[in-house]
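Shown next, in structure tokens, is the structure this report addresses.
Omission of a single protein chain aside, the complex is shown with its protein chains in their original locations.
Going by the order they are written in, the chains are A and B; count residues from 1 in each one.
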Amino acid sequence: MEEIRVRTGERNALVEITAQVEEAVRHTGVREGIVVVQSLHTTAALTVNENADPDVVHDVLRKMDEIVPGTEPYYRHAEGNSDSHVKTSIFGPSLTLIVHHGRPLLGRWQGIYLCEWDGPRERTVAVQVMGSQEGTA
Amino acid sequence: MEEIRVRTGERNALVEITAQVEEAVRHTGVREGIVVVQSLHTTAALTVNENADPDVVHDVLRKMDEIVPGTEPYYRHAEGNSDSHVKTSIFGPSLTLIVHHGRPLLGRWQGIYLCEWDGPRERTVAVQVMGSQEGTA
Partner (left out) sequence: MEEIRVRTGERNALVEITAQVEEAVRHTGVREGIVVVQSLHTTAALTVNENADPDVVHDVLRKMDEIVPGTEPYYRHAEGNSDSHVKTSIFGPSLTLIVHHGRPLLGRWQGIYLCEWDGPRERTVAVQVMGSQEGTA
């Protein structure tokens, strides 16, 4: 198990961590298997989405903010970040990807993102790699 | 593979099952690896969220009910639980967590929840643990 630290700069942000996850996989020497990437926070999630056009990230953040706004008359949680908790469960607290040829398997436009829903903060992402170093799962 | 039974008491509820998942991991003797927790139902999901302030659970349930209400003019499914199916896919039918030092790895405020979206019912959650008993993945 390895931990990645991610510093986020906004309240809501998708921060790409593909390189860090690739490095964590490389450290294990696993060639074929899986990698689990897990947020250790209740207001930060993980996802995979496009890493070519930054407008995609903008639109995802904007739409999620519209679906789950920061204030609602019925929110009771005193910390004022109920929206952050909802968004975290919607995107999901962990992500499992295939490891192939010693790297997380990603399509041409796919990048791995930490989803910050209550920043700016320093976040910890745990990475666990399972599999074989011989090239067959 | 081990099964956990969960009795839910409301139509919508987040029922914490952290202790049961921890016990299932302990039974296997795995020290380093992963645990997959899977709902065997199409109207119950799994998530991780805060287990300190119960108001978080209240707010998550209330907001999800607003995003996906129980009735819509265009719903066709005769059982009247289309919302339950939508919420299940939004939160996800299974959850993969890292196992570290013989336990599911969880941040300070994280708990594992069965998400009941069409209760009250008795639900079955399956748990599979993969890894090494020697303390390195």
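The rule is simple: contacts are C-beta pairs under 8 Å (C-beta built on N, C-alpha and C of every residue); 3 or more make two chains touch, one makes a residue touch a chain.
What you see is a predicted model; the values in this text were computed from it and never measured.
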Message = Can you say which of B:T18, B:S94 or B:S132 touches the chain missing from this structure?
response = B:S94
Query = Touching the left-out chain: which of B:H58, B:H85 or B:R121?
reply = B:H85
Request  = Spell out the interface residues on chain A facing the chain that's missing from view.
outcome  = 32-34, 47-50, 53, 55-56, 58-60, 62-64, 66-67, 90-92, 95-100, 105-110, 115, 130-131, 137
Query = Contacts of chain B with the missing chain: which residues?
reply = 1, 28, 34, 36, 38-42, 67-68, 72, 74-79, 82-83, 85-86, 88-90, 92-94, 96, 124, 126, 128-130
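As a working rule, only the chains that are shown with their structure count from here on.
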Task = Tell me the angle, as a multiple of 5 degrees, of the rotation that maps chain A onto chain B over the C-alpha atoms.
result = 120
Request  = Could you put a whole-Å number on the gap between the CA centroids of chain A and chain B?
outcome  = 19
